[in-house]
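One chain of protein is taken out of this complex; the other chains stay put.
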Amino acid sequence: MIIVMKPHAAETSIKAITNYIQENGLTAHLSRGTEVTIIGVVGDKNRLSTENLISFKDVDRIVPVTESYKLANKKFHPEPSTVRVGNVSIGPGTLTVMAGPCAVEGEEQLLEVARAVKAAGAVILRGGAYKPRTSPYSFQGLEEEGLRYMQTAGKETGLATVCEVVSHESLETAVKYVDMIQIGARNMQNFILLKEAGRAGIPVLLKRGLSATIEEWLNAAEYIIAEGNPNVVLCERGIRTFETSTRNTLDISAVPVLKEKTHLPVIVDPSHAAGAYKYVTPLAKAAVACGADGLMIEVHNDPAHALSDGPQSLTFEKFDSLMKQIMPYAKLEGRQFPEKRDLEEPSPEEE
Amino acid sequence: MIIVMKPHAAETSIKAITNYIQENGLTAHLSRGTEVTIIGVVGDKNRLSTENLISFKDVDRIVPVTESYKLANKKFHPEPSTVRVGNVSIGPGTLTVMAGPCAVEGEEQLLEVARAVKAAGAVILRGGAYKPRTSPYSFQGLEEEGLRYMQTAGKETGLATVCEVVSHESLETAVKYVDMIQIGARNMQNFILLKEAGRAGIPVLLKRGLSATIEEWLNAAEYIIAEGNPNVVLCERGIRTFETSTRNTLDISAVPVLKEKTHLPVIVDPSHAAGAYKYVTPLAKAAVACGADGLMIEVHNDPAHALSDGPQSLTFEKFDSLMKQIMPYAKLEGRQFPEKRDLEEPSPEEE
Amino acid sequence: MIIVMKPHAAETSIKAITNYIQENGLTAHLSRGTEVTIIGVVGDKNRLSTENLISFKDVDRIVPVTESYKLANKKFHPEPSTVRVGNVSIGPGTLTVMAGPCAVEGEEQLLEVARAVKAAGAVILRGGAYKPRTSPYSFQGLEEEGLRYMQTAGKETGLATVCEVVSHESLETAVKYVDMIQIGARNMQNFILLKEAGRAGIPVLLKRGLSATIEEWLNAAEYIIAEGNPNVVLCERGIRTFETSTRNTLDISAVPVLKEKTHLPVIVDPSHAAGAYKYVTPLAKAAVACGADGLMIEVHNDPAHALSDGPQSLTFEKFDSLMKQIMPYAKLEGRQFPEKRDLEEPSPEEE
Partner (left out) sequence: MIIVMKPHAAETSIKAITNYIQENGLTAHLSRGTEVTIIGVVGDKNRLSTENLISFKDVDRIVPVTESYKLANKKFHPEPSTVRVGNVSIGPGTLTVMAGPCAVEGEEQLLEVARAVKAAGAVILRGGAYKPRTSPYSFQGLEEEGLRYMQTAGKETGLATVCEVVSHESLETAVKYVDMIQIGARNMQNFILLKEAGRAGIPVLLKRGLSATIEEWLNAAEYIIAEGNPNVVLCERGIRTFETSTRNTLDISAVPVLKEKTHLPVIVDPSHAAGAYKYVTPLAKAAVACGADGLMIEVHNDPAHALSDGPQSLTFEKFDSLMKQIMPYAKLEGRQFPEKRDLEEPSPEEE
């Protein structure tokens, strides 16, 4: 941590800070410029609530020099991680596609979608049983019934399954039925839920909050890992900006930035980012091209009658076309397409 | 709801939509322009998932014409509401100041702060027992112990009390100790928690999410009210923008906008918005001047050693000065200052 | 400037940087932490393009410690400045109200508005002769003819005048007719125009760009002052955020932030920020309460038929009411209301 003093700070102000630092068992290094003095703090910063130093006299700014997340940090874990979900891998060397309806609406509907996305090459079935909706009067999900359909559809098709959880109860229920739980954008800083996910014993898909910085997102992942669960996959799904021609602004740069800062796998959800089906395929291609480890795509048997997010859902035909279009991009990136791997070339780790 | 068709939309496309609307028991009104046809939908829109109409052929845009929140909506409840917290009123005619430390750190500390803010004219004691923190390694609060101190401090000083809840458990515990619960910015769209707050039986302070639109915020309030709890107070605390000279950007316009859209009381938290104590007083004055029903201010006995949010906390002296400075503004706005009301001119409703 | 090295940076990397710094005639101060080494750079930083140091091996981050603007900086000019526009002062001790139509539409219209805003207490007449409009098909202003009307209206009413300029030509023409020129939000980083404004010889009202940080804004002011024109007034007029219930988000915190960083006067334009007349008065009161030196308000004789920005313009009656409402706030802030000063209590500096 660096403390930048105001120009021509009083000697007594500098002394007060170095004393405070030393009292807390840390070391202060002074660097005196012509106008500005800088104080470097060396030692275990957990010993003092360092942000408070801003309250000391003549302090201009506090500049942190190390990230607050450790377990998610690539600096201390340079090799990229692979997360296993059921019999599926997410990480380097594969491109993992999760697909399915925004909301589980019924058993037949889900099975129909599951078979279609499986046929097109998806390896994980997504489907919402607990739906966070802006208005209390919108459809809120089938809850445990929906989870049961997810389990059935997973078994029938061989797809692994992922489902969003929104509370202690839904999490406790979900772990009984699905292979991976999702923490959605609106709960990215629901720290209680993050801690519970850290104790859930199954992999976690952590979506980025609508206005979360990458730093905050990695700290949210740290909450989960710190509870003993290293199986976290990050999902970029668009951030909130002034632009309204898409529902959110897909922050595609987050992919290479995350690849530099963390060892955790990163996937992209172009459906929620765009909010319109017609932009999903080009954005999916962009995501693969810039290094994403996977995709999450909304697919519906009848988008015009979907109970949630119809406008951004792909029909079976459009999803099949998307999968065909991204395949060569996956190859260029040296990524096995899960479909092919599962069906034809089982990887050693799956045996 | 209005459906705007693309220029020169096919007659069959228009027919498909009007049929769909009529099948759902609604009425379609056509308005044919030289280039563009517009379809107005009349009737109970809950009958169809209207956003899906965007998936129909030749549809350009869907424009909603009524808000999705009803109970929070001023159109259906024109008189401003007053919310009672303990023996304190929040609403028209009063200016209610909530003050206290970001985090409850100990019994003595809390009592000291409580006495100081009471002496300066605050009527509600704020204090965090459950702290949502970006990093899992930051101080997370004293939990139930902190709530107990809040209760003690409230009894000793006669202040009403408010405390943030972050989960089912914390909510269940908090209602036993404090007079009002707070849903924080990070949980503004934690819909499960909102519903539980709606069943909690005590007033709720609902902070705005960092990137929540006013429309989403009012829908969040609707979740609480729809469960039977009309005692919701909204708190503007800054939104996330590109500007970094303050921690968040206080959206002061939210005050007059909310006054137009909802009957719920509105308060402002300049401490979290600014993130720096030196901007708190001018922002507090601005909030009073533009119609806020109250303020929430962070005050600490020793900001330099605070366990959370020291940089934005006021000392007792600075808080006292703030209160003296806002008093004439409150009068200009025709608002009784709680201090005076409590000590000298008890209002009829308190008897 | 501080250079933060990556954890465990190689000794050769550190050496390369300190050499580079010394070759450029500057001094390097090392502070070695347990993980991270920090290099402070002391001396005249204009000697090297310091941002490039980020390209050196093992460099993690560059942290500037001094602002790039000097002439606008309060650190080097602690007393607040007063800017004279015609016979009007903008600065400490007064509250200066500029008012008038968004666009000058005709001589009669302008005179009518000028008389009305004068009667209500405004001291500067605003009016657009060159209108930057999003669409090329919108009304673009009366140009020199409009400036002539501004001059006439100023003479007839005794009001000082301000008019936006958008180019070399419009600036050259405007200085012949009006008392102050305005650089609008869209031209805040039109550096050529800023330099020309710095040589114009009359005061400049510099509006904040829609997405300009306060730092960038002050650097824009620096461009004007560096050319020899210290008479710059800053005008906050709303920034672009995700919120759509107002046209822009008035960054009210910019007022106290600027008061800390610069000696230049600061005014607020609630009309452009809100984009709706009904929010103008509460925002004007907020601006006065938090320390603004003045206001800019759009007023129109017939808002429903205005050629530009009708929705946010006040009628004469509403403007008169606004002025009556802000007067007591101005007094609380120790500010003379220009109307009173001009008419009844001429200040010494005006004699």
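Going in written order, the chains are labelled A, B and C, and every chain counts its residues from 1.
Going forward, contacts are C-beta pairs under 8 Å (C-beta built on N, C-alpha and C of every residue); 3 or more make two chains touch, one makes a residue touch a chain.
Keep in mind it's a predicted model, so treat the numbers as computed, not measured.
Participant: Out of C:P7, C:G43 or C:P132, which touches the unshown chain?
Facilitator: Checking each option in C:P7, C:G43 or C:P132, the one touching the absent chain turns out to be C:P132.
Participant: Which residue among C:I90, C:V166 or C:V299 touches the omitted chain?
Facilitator: Touching the chain that is not displayed is residue C:V166.
Participant: Give me the chain C residues in contact with the hidden chain, please.
Facilitator: Considering the whole complex, chain C reaches the absent chain at 46, 49, 51-56, 68-69, 132-140, 166-170, 186-187, 189-193, 195, 209-211, 215-216, 219, 222-223, 226, 240, 276-277, 303-308, 310-311.
Participant: Provide the residue numbers of chain B that touch the chain removed from this figure.
Facilitator: 2, 4, 6-7, 29, 31-36, 38, 40-43, 60-61, 63, 65-66, 75, 240-242, 244
Participant: Counting contacts across the full complex, list the positions on chain A that touch the omitted chain.
Facilitator: Contacting residues on chain A, toward the hidden partner: 211, 213-215, 239, 241-246, 249-257, 259-261, 273-274, 278-279, 282-283, 285-291, 328-329, 332.
The criterion applied here is as follows: only the chains that are shown with their structure count from here on.
Participant: More than half overlap in residue numbers between the two sides of the chain B-chain C interface, or less? Answer same or different.
Facilitator: Counting which numbers both chains contribute, over half are shared, so the two copies meet through the same residues.
Participant: Farthest chain from chain A, going by mean C-alpha coordinates, please.
Facilitator: The most remote chain is C.
Participant: Centre to centre, by mean C-alpha position, how many angstrom separate chain A and chain B?
Facilitator: Chain A and chain B have C-alpha centres separated by 27 Å.
Participant: Report the inter-chain centroid distance for chain A and chain C in whole angstrom, where each centroid is the mean of the CA atoms.
Facilitator: Measuring from centre to centre gives 40 Å for this pair.
Participant: Distance between chain B and chain C based on Cα centroids, please, to the nearest Å.
Facilitator: About 31 Å separates the centre of chain B from that of chain C.
Participant: Would you mind listing the residues of chain C that make contact with two or more other chains?
Facilitator: Residues 241-242, 244.
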